[in-house]
Every structure is written in structure tokens, then in C-alpha cells.
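Working notes for the structure below.
A single protein chain has been omitted; all remaining protein chains appear in their positions.
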Amino acid sequence: MSNLELKQITKRFPGVTALNDVSFDVQDSEFFILLGPTGAGKTTTLRVIAGLERQEEGTVLFDGEPVDNLAPAGRDVAFVFQQYSLYPTMSVYDNLAFPLRSPLRRTPEGEIRKRIQEIAEVLRIPHLLERKTAHLSGGEMQRVSIGRAIVREPRIFLMDEPLSNLDAKLRESLRVELQHLQKTQGSTTLFVTHDQIEALTMADRIAVLNLGRIIQIGTPEDIYDRPVTTFVAQLVGTPRINLLKSNREDSTLYIMNSDLHLPSPHEYTVLGEFLLGIRPEDILPHPEGKFAGQILLTEPLGVQTVVHIRSGEQTLSSLIPGMSTLKIGDNVRFNILAERLHCFTLDGKRVQR
Amino acid sequence: MANFEQTGPGKPVLEATRVDKVTPGYRLGHNLRALIVVLLAIVGLIPVFVIVITAFKTRPDAIHVPPKLIFTPSLEGLVFLFTERASASPSRLEELKKAAEEVQLGLVDRIALNAGQEITGPSDYVFRLRNSLIIAGISTLLSVVLAIFSAYAFSRYGVKGKGDLLFFILSTRMLPAVVVTVPLFLMYTQLKLHDTHLGMILLYTVFNLSLAVWLMKGFFDEIPREYEEAALVDGYTRMQAFFKIVLPQAVTGIAATTVFCLIFAWNEYAFALMLTSEKARTAPPSIATMLGIGGIEWTAIAAGSLGFLIPVVIVTFALRNYLLRGVTFGAVRK
Amino acid sequence: MSTTTAKVASHPRQRHLSDRAIINLFVWPTLVLLILVNVFPLFYSLFLSFTNYSAIAGKAPVWIGFKNFANLLNDQQMWKYFATTGKYALVSVGLQTLFGFGLAMLLHEKFKGSGLITTLILIPMMISPVVVGLFWKLMYNPSFGYFNYLIGFPNPIRGPDMLASSFARQGVPGLALYSVVLVDVWMWTPFVMLLVLSGLKAIPDYLYEAAAIDRASSWFQFWRITVPQVAPLLLIAILFRTIEAFKSFDLVMGMTGGGPGDQTELIAVNLYRQAFLGQWQTGRSSALAYIILIIIIAVSNLYILYLNRMRGEA
Partner (left out) sequence: MATIELQKVEKKFAELHAVKPMDLTIQDGEFVVLLGPSGCGKTTTLRMISGLETVTGGKILLNQRDVTWLHPSQRDIAFVFQFYALYPHISARDNISFPLRAQGESKEEIEKQVKEVSALLRIEHLLNQRPGNLSGGDQQRVALARALVRRPAAFLMDEPLGALDAEFRESMRAEIKRLHIDQHATTVYVTHDQIEAMALGDRIVVMSEAVVQQIGTAAEVYYNPANLFVARFIGSPGMNLVTGHYVDGVVTIPGTQNRFSLPVGWRKPVDETLKESKEIILGFRPEAAQLNNAGKLSGEVYASELQGAFAVLHVNVNSDDIVHIRTDRVINYPIDTVVHFDLNPEMVRFFDPQSEAAIQPEVGA
């Protein structure tokens, strides 16, 4: 497998700059995820790497060597599309064999048959080989398209939201399988998604992309615990992070139009108004909690419950494990875990701590 | 691994039956509307029905006043269509009748005999039909092949000025044939293409090209680009991707386009009338002039029209779901 | 993973065509043919329209400026033929729209066999117009034609002779034109029906379901849901049929050849007469051809513009 590097890639379409000075690298056999809302430029990035799109500026390097003037065929990358990932007119076997029969590889048929048997075992699809692609379920289709990517042992795997069209339950199980497969194959993978759960659960490292710009690159823990902007903070974590307008006077943080105030951690240097970010799981209802509020709404989700609390004019959402017995309208006392607070300037930039 | 896709026998297409759509009153209205439409369809097809029965009538039955519905069918129309005849003198008729008793005369001659005529040779209808087939067939083949390539280019690449280019191609079809034939006539006479198969094939190819390009572009637009791009990434060139992945998926589109071009070329009259006279004359102009020479040869004309009509009816059935696109130049997709 | 397949040879010089090459290879043959057989003759005839050339006179064309156009534009006969064509287009398109819309509304609700019926109704428009002309000529025949018989005039003397524009032997001007219009309507109503039907099919069910829940009157459902959705397609059908009506030549030639007199002398038929039949006035007919060309391009531009605007909304 090889490693991939993008240096100052800029891609413009008439009237819009799809990618603006994007640079990141993917180490050998790393599972790297590009996370961002629809229209952020994720797919364009993949297409530039695969050579399906020509970038205006910047270079794409495989193992340190620029590949910009190589045709897609010559780059030896595998591309798993979100939809239309299988050739409709061919059987599953022919789909899997197609890349191996390309003029570049000319793999002998015997070799192809052996490789395909192997892959079919790994992906548990041997019973599908002779079936026409039209007769496959969504899950089977994506598994075969992943198989087609693996069978040719490409230098790099590019995956464009392969799970997002699948039914929720299937997505859960395929996520686990894909992660296991990648770890055991050690294949360098660049995976694109807008689903933050997929990013957090599967990635070794995540790059958050919005409007064609890289906002943050880091491990799932970095992105979740140390978001550099309010955009990243709100993108990951359900329910979304509470962002409360607050004010800092010497060593206490006062949350606007509520009587909540917290001792300010000494490293917070900002003075005056700022945005305080509190993850719902860091707000813990507790009989002797320091703060008081009133229950607006409870949303039981099975493994945990979202409790909407109003304190003063501010509404906070908190996340408590298991099923809560709190009723709407009850008064509730709660604590806020001080060690995991996030502090942003009013225009959304993280104040370093 | 819990997979909740209820594949089963495929999700059935359930016809929503709303409560107010099953009341007796609604049912009655529904059946009434169905009846009216069926009646209208029948009335609409009377002319076609008339052609069919006239083709199998004898001449006297055909011009019977009032029009005869019950009649003994005869092949006279067909025989007259395919033969040149002369009316035989009474003495000649006697001779032929005697020959008929000794079973020397073929069925065809005997039919002519009943109508008091003697066959002198084959008519030119078969020759005209052959011209129609050659010219329509080859021109359709050419226009479809050319259209496949240019339509693919238009569909996949933003060819400069694509909008007006397509319109420009279409405009050649928007004009009355007559407007184009005046200059063509002159060009063809100078280039010795007048009344030649080549001349007509060239014209019909271009005539059909605009329709074929628009139709094929519509069909190509419906094939997702991801398939070709996947082939590129799998190590194939753009041309190989076109032949191995795109074309196999466009087969139904190509079939529909071919048949539409065939129908338009087969039915064409104006160009054939003005740019051919004898050698390359196709069926439509020759059927129209048949009326002139043979006097009231209605049974032959009906037979000729029927022969010309049947392939079209069969094809209309085969093409049911593509009709919308073909007739509106692919502008409206079903 | 066990054996590794043949690694991709490091970027072999593959014989593959750049996109630019592919575009040229695929598009140029079509363009060349179009230019040769369509564009060149149009320019050639533009030149001729400014001359007094006649194909059979054997004299070289002599430049006469706009004389041809001037003669044509103030020749009363020409205006008569334009008027006949306009009347023909107006009436035939009007009736086609009415009947087409009605038929589509009836056929919209599926019933057993509605697919078959729809296809049967579509047959007339697929037949060669000149053949249609022929067998309607048979239908209209006063004595043994089925038309008179079906509308209750079995006796040829007291009945109408449609194509001779007479009723019980008295002249009825315009009857021939309207009998040709009737055939045009018979042939092309299915076209309008097809477009309206496809518009109706595109309306999502849940709009009617929401209307049913909101106790909307069927009048509201027709004017607020059905008509706005179908209007664009109906308009395309009307524009399309107007252009076709303007072009019609085959049907008229098959039935009346422009007669009786010049009652059904549509502009395209007259152009044929001037250019070929006997008169051979090539220069003048080229000028007439250009007048028709300009009118049709104006109308079809409306069509293309409308189509793009409609696409924009859809």
C-alpha cells in the first residue's frame, strides 16, 4: 500500500471554488476520513485524487511522487461510489473480474478465479457470484463494490459515502465490518462521509472540510474534545453541543440571561463576551447539583435520555445514561463538569487552553 | 448480522384504493368514462378499418353505393396492386375461360379473369417498396451510428455552444421539406444525384440525424457517469469504457431511436416526390400517383396503403413506452 | 492477502485519446454532413432568392435585389395562401388541444385494457401522411365513401361532397379546407393527448390525497393541482403542432392537391407549385422559401425559449 499527500489543491468550477488550498496527507494503511456537510467539496477531493477532475493549482503525490499528469487508469486507485457502484449489465463475478481484465493488468483467468474466490470468502458473498447485479439488495451491492476495490490491490482506496444509502441497521453492521476489513488488510483508505458517527467510529484520523476549506485535522478524540471552531463542535456529537453566550469577569464565567456561573479555568485568557461550549453529557442532573432549572422536555433514546432544561432564559440539553424518571415541569438540580468546557470567541474560533 | 432489508418477493406496487374511490357512485363514473374512451378509440380507427376491408373487396363491392359491409372477400386488390393489366376483348375472355376449365391458368390469372382483365406483367409497386426499404434502411443505419457518437459527445462534454448547436441541428427538421428541396434540387442536378439511391440516402440520413442526436442524447443523459468513471479508474481508456460499459446500457435507447428514424424515413413523401422521378422512387409518392393512372383502382390503393401501414402499427406497439420521447424529439422524458 | 497480482506497470505510454480528441472524432462527421447537405443549400438558395433564375431556363442567374421579396409581399394571392395556412393552423391546433386534453383526462385513470386503448389511439399519427390522405379521400367519396354514410347522407346527390366543397351540388366555400383540417385533427390529436397524459402522470398522488383530506372540491383539485402541472406540456404541444401545421404538405397533396381551385392551397403546396410544377420560378420560390424559413424560425425560437424556461422551473 502507499501513502497519499495533497499539497495546496485548488479546484474551481464556473462560479464556485470547490476546493480552496486543501492540503493533507494519509499515511500508509491509515483509515483517513474526510468529514463535512453536503457540498463541502468532499467528492471533488476524491475525484481530483483519482484523476477524474483536474485541479487548477496544487499537486497530488503518491509515495512522494506527483501523479497529476497520470490518467485515472495509471494511478491504480480504487473508487467505491455512493451509488451506481456496480456495472448493471454484468454478473457479480464479471464485476469483480473487470479491473483484473483491464489492458493494464492482463491477469490470466485462472489467477482471476482464485483471487475472486478469496475475496468472496472474506466478504461472505460466494453465493452471489453468478447473480446479476440487479437482483442484489443494497447491502449486498455495496459489499460487492468493496470486493471489486479489494480484488485489484490498489495503492489507495477512495470511498465516497458507500454506506449512506443503506438502511440504518445495515449501516451499523457494515461499518464494523469495513473497519475490521481495513485493519486486517492494512489498506490505505480515504473515506468520505457527512455522517459524524461514521467519522468518529471508523477513522484513525479525521479532516473536517467545509466550503472547500480544511478546518481541522486530528484523531476522533481531537475533533470531539478539542474542536477548533464552533462549526466543528456542532458537527460532531449528538445531541449537538450547547453554545451559550457568556461573559468572563476576572475568574468567573457568567452565562448570559441565566444565573449560571462557573469558576473560570485559569488558562482561559479571554475577557468579556465569548461562547461557552458544553457537551450535553457534561451536564449531569444531581439531587444536590449546584445549578437549578426546570425540565422542558425529555427524549428517551433507550441507552440514554436527552433532557432539555431551562435555567433562566437559557435552554440546555443534557444527556443522561439509561431511562430518566424526570417529568416535564419538574425542577431539577444539576452540575456542569468544569474540566471539559469549550471556549470560543464570538466569531467561533477556539480560545486555546 | 441483523439485516432488516425485507427483500421478500420484491416490494409489490400497491395500487392505492382510497375509500372514496370504491363507492358505487364513483365506480359507475369510472366505468362510464372507460366506456366513452373505448368508443372514441373505435370511432377513431374506422378509417383504418375501412382500408382493411376495401383491400379485400372486389372492385364492384368497393364502389357499391351505399358502402357494403358484408361482402365476399377477394384477393383482387392485391393482384391488381402487384400486376400490370389490360382489359381483354370478349373473344380473348372466352379463350381464357376455356383454359381455366382445363386448369392451365394460375390462380392469379383466374382472379384477373373474373374482373375481365388479362395480366401483362408485374407492376412497379414491388420495385417501389424495395426502394423504400433500401433508402430508409441504409439512411437510418447511417444516422443512428453517427448520432450515437455525436450524442455521446454532447451528453458527456459541454461542447461549446451546445444549446444552439442542438437547436441548429434540430432546425433542419423544423422547416417544411419544400423550403429545403428548392436548393437541394439544384445541387443534386449539378452533382448528378437527382433520382439516385445515394442522393436520397444522404438526404434521409441528414434528415433523421437531428432526431437521432436528440433522442440518443436523452438516453445517454440517463446513464450515470459513475459507470464510465469507475471503468477509467479500473484501468480502461475512455473509448474502451464507452464501448464496454456505456453502449451495452444504451441498447434499448439505440433500438428505439433506430425504429423512430425508420418510421420517419419510411413515411417521407415530399423529398421523394421532388427529388426522384423513376429509378429511386419510393412507395409513398408512387402510391399517391397510382390513383391517377388506374382510374378508380381503389382496391389496389387500399391494398398498397395496408401493406405500407402494417409495419408501422406493429412498431407502434413495440415502441409504446418510447413514443412520447420520439415524437417530441426527446424533449419530454416520461 | 496471499499472491499479489501483476502490479500495474509503472504508467505505460497507453494509446489513449485525450478528451479533446474524442470530442472531435465523435462530433465532426455529423457536423460535416449537416453542413454539406443542409447549410450549404440554404446559403445557395439565399443567393438565388435575389435573382430571377429559373432551373430550366438554362440562363445564368441575374441579380435583381429584393424584387422577388417585394413581388411576393404585395401579391394578394400570396396573402390569401398565408391566410389559408393560418386558418388551417388555428382551427386544427385548437381542436387538437381540446380533444387531446379531454382524451387524456379520460385515459388518466387506469382501467383494464387502458394501455391497449392508449396505444391504439396513437396509431393514426404514426402513419405516412400521404397514405392517410389517400384513404381519407376514399372515406370522403360522396357515393361509396363511409363518411357521408356515417353522418347520415347515404344519397350522394343530397349529401356533401367534402373535397369538392359542395353540399347537394351547391358550392360551400371552405368546406374542403375544413375537411382536410378534420383529417389533420384525426391524425394529431393523439400527439396532444400523449403530452398531456405524461404531464398528468407526473403529478404526485399525495397532492390529491392532501386535497381529499382538506375537503377540497374537485373544482379546486382541477384548477389548483391538475391544470398548473399540465399547462407547460400542453403549451409545448400547441407550439409544436402550430409549427407542424405551418409545414403541412403531404396530407394536402394526398387529398386535394391544393384544390378545389385554391381553397386548400397551403403555403408549402404553393411553394412546390411555383418551384417545380411547370412554373419553375426558382428565384422567386427561393425568396418565398426564405420568408417561410424566417417565420418558422421565429416560432420555433419561441418553442426552444419556452422549453428552456419550462426546464428551468421544473
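A few notes on this one:
A, B and C label the chains in the order they appear, each numbered from 1.
We take it that contacts are C-beta pairs under 8 Å (C-beta built on N, C-alpha and C of every residue); 3 or more make two chains touch, one makes a residue touch a chain.
Just so you know, these numbers come straight off a predicted model, no measurement behind them.
Interchain touches from the omitted chain, evaluated on the whole complex, reach A, B, C. Only one of C:Ala55, C:Met78, C:Leu207 or C:Ile295 touches the chain withheld from this view, namely C:Leu207. Checked against the full complex, the one of A:Asp68, A:Glu172 or A:Asp330 touching the unshown chain is A:Glu172. Touching the missing chain, out of A:Ile49, A:Val67 or A:Val236, is residue A:Val236. Counting the whole complex, the residues of subunit B in touch with the unshown chain are 2, 4-6, 8, 11-12, 14-20, 22. Within the complete assembly, residues 204, 206-207, 209-217, 220, 224-225, 228-229 of subunit C touch the chain that is not shown. Take subunit A: the residues that touch the chain left off the picture are 37-38, 167-169, 172-173, 175-176, 179-180, 183-184, 194-197, 200-202, 220-221, 224, 236-240, 279-281, 296-297, 299-304, 306, 308, 319, 321-323, 328.
To be clear about the criterion, only the chains that are shown with their structure count from here on.
With touch defined as above, residues shared between interfaces to two or more other chains in subunit A number as follows: 71, 73, 76, 103-105, 152. Taken residue by residue, subunit B touches two or more other chains at 235, 237, whereas all remaining positions touch fewer. Listed in rising order, the residues of subunit B touching subunit C in the complex are 16, 18, 20, 30-31, 33-34, 36-38, 40-41, 44-48, 50-51, 54, 62-67, 146-147, 149-150, 152-154, 157, 159, 163, 167-172, 174-187, 189, 202-203, 205-206, 209, 213, 235, 237-239, 263, 266-270, 273-274, 284-285, 287-288, 291, 298, 301-302, 305, 308-309, 312-313, 315-317, 320, 323-324, 327-328, 331-332, 334. Taken together, the subunit B residues at the contact with subunit A in this complex read 1-5, 7, 224, 226-227, 229-237, 240, 245, 248-249. Within the complex, the subunit A residues that touch subunit B are 47, 50-52, 71-73, 75-79, 81, 83-85, 87-89, 98-99, 102-105, 137-139, 148, 152, 167, 169-170, 173, 177.
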